[in-house]
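The complex is shown incomplete by one protein chain, all other protein chains being positioned as in the whole.
Showing subunit A:
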Amino acid sequence: MILSPSDYKRGTLQGIESLPMSSGDWMIDRRLAALERFETLGFPDRRSEAWRYTSVEGLLKQGFTAPAKSSQRDRDDGIQNHLLEIATLGRLVFIDGQFIEEHSVYPSEGVRVTSLKTAMATGDRQVLEAVGSLSGLGDDGFAALNLAGFQDGAVIRIAPDVRLDGPMELLHLSTDRVEGHKLPTRHLILLERGSQAELIERFISEDQQSSYFNHQVVEISLAEQATLSHKRIQMESRQAYHLSDLHIALQSKAAYYGVMAAIGGCWSRTFISNRFQQPDAHCELDGLYLVDDGQLTDFHLDIDHQLANCSSRENFKGILRGAGKAVFDGLIQVGKGAQKSEAHLHNANLMLSRQAEVDTKPQLTILADDVICSHGTSVGQLDDQAIFYLRSRGLDEQRARALLCQGFLAEIIEKFEHQALIELLNRRMNFVGLTEPETNHESLG
């Protein structure tokens, strides 16, 4: 069933009205304003440059609706099966878009962790002011709808000068109960002056058949000299839709280190916006994607240098197999006042099949004159000489190809640092399986 924008508006309004006044009224004006914004914008189509290569038709055709109000869940969700051997300081678990208190563990000192719903219910002023302050009402209909309709999320606040010595985890698990539903969530990550934290975020699904729409907006604000390492792994069901908007704001001498992996989903888009709010800040983004038949993965970066002495580095690599499709659109803008900026952007693609397609568009616009910037892209295949070299040392061809694929992504994979994450990625990407002979798509068609 195809829903019209007015169907979405009606559904979202119902959602807003169903919120208990204790949580809804704090935000209601902004929610309604966002809804109005959505009405003006509608859903993006290919006439919009940012959506030129990524069609939303398939997503809209699914007609995803909000899940029924907090249906009583089977409390034993087998969450233990999905935990990794990483000593985390805290964990927030979301199952089917709902925060699950009993599976969550909170760190104590120097950190305040809460669900967004709780923060709203208690009228937490800092949270209420921060929600939407970086994302705005949204540049496209999706972002506006998220602000209007989100139900829950995580709030993580690190106190000044607190340096956490272990990671915290945000785990998003989807079950087969979310079939046909959209799951709008919203996170707020605030690091105060001089603090340091690490965040591991995972999106996983109990099966590979469920079709749902995970839609998340994350606002990350790092005060002076704060450092955040953010590791993000998207392993949704192969039939799922995933849309993430990350808005990052950095103050003086703050540093954000993000590394993203997009492996699951039939349609997955990650938009990352980085704003240097003060000079002398640093941003690094690394990413990998793997697409196979019936998958589209899209990364959009918007790195905005308007102030002096900031640096950024972005490196995204992808492997495409079968009739997989990937989009990379990375934009670095260096404004007039951004002297002594350093910015480097690169995207590399390894094509394992003829049917695969990548649309890659690294862009750099520079208005300042004293900067060091570079951008580039590459699209290639496995190197026959390298395969020969490995085989001449006794490795069979399949193993040689697998090793080269793994090697291609190695510099990104190692940024995930924790052995458990690295193994998870290597296992899930199944490099040996990647090199198995492909099905003949023409004969299937």
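Please note the rule applied: contacts are C-beta pairs under 8 Å (C-beta built on N, C-alpha and C of every residue); 3 or more make two chains touch, one makes a residue touch a chain; residues count from 1.
What we mean here is this: contacts and distances are computed from a predicted model.
Engineer: Would you mind picking the UniProt name of the chain not drawn here, from "Enoyl-CoA hydratase/isomerase family protein", "Cytochrome b", "ABC transporter ATP-binding protein" or "Fe-S cluster assembly ATPase SufC"?
Structural biologist: Spelling it out: the chain absent from the display is recorded in UniProt as "Fe-S cluster assembly ATPase SufC".
Engineer: For the chain left out of this view, which of A:T118, A:Q355, A:Q406 or A:N430 touches it?
Structural biologist: Selected residue, touching the omitted chain: A:Q406.
Engineer: Write the list of subunit A residues that the hidden chain touches.
Structural biologist: For subunit A, the residues touching the absent chain are 383-386, 388-397, 399, 403-404, 406-411.
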